[in-house]
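Here the complex is missing a single protein chain, while all its other protein chains stay put.
Entry: subunit A
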């Protein structure tokens, strides 16, 4: 803070000659995405409410799914060292663990994606940046969900 502190007046450039004066004031630094008389446009709808509720509900379910997952994978039965092809094959032999992992995949991906959508909405200032970041996010999300789902359903324990 002290570095940009000065007791001198704000005098323009090196020469001491200001670029700006009464006739020619500096442009204001507008606040990001300022409200104007035209806002709000027709941006109402229940999507944001649904997204907000989904974050909380999926969060609650994820607590159980993720903690259970971590305990089984990393703590019980000798910890990580037991994880291998056989271990995974053994678990996915049961429809219960298939459903568990499927649910965890979908909820975590949708929850994480929606969370990142919020972050992008908050921080990406330009409309174009937002568009591209969200495009990238949705592509990655759809790809991961589809690939994960495909693997869970088509897993073949006898593959060579």
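Rule of thumb we're sticking to: a contact is a pair of C-beta atoms (placed from the backbone, for glycine too) under 8 Å apart; a residue touches a chain by one contact, two chains touch by 3 or more; residues count from 1.
Keep in mind that, in the parts below, contacts and distances are computed from a predicted model.
Enquirer: The complex lacks one chain in this depiction; which UniProt name from "Fumarate reductase iron-sulfur subunit", "Phosphonates transport ATP-binding protein PhnL", "ABC-type polar-amino-acid transporter" or "Citrate utilization protein B" does that chain carry?
Expert: Looking only at the record, the undisplayed chain corresponds to "Fumarate reductase iron-sulfur subunit".
Enquirer: May I ask which residue of A:53, A:75 or A:99 touches the chain that does not appear here?
Expert: With A:53, A:75 or A:99 as choices, the missing chain is touched by A:53.
Enquirer: From the list A:22, A:76 or A:159, pick the residue that touches the absent chain.
Expert: A:22
Enquirer: For subunit A, enumerate the residues touching the unshown chain of the complex.
Expert: Residues of subunit A in contact with the hidden chain: 1, 4-12, 18-22, 25-37, 39-40, 43-49, 51-53, 118, 121-123, 125.
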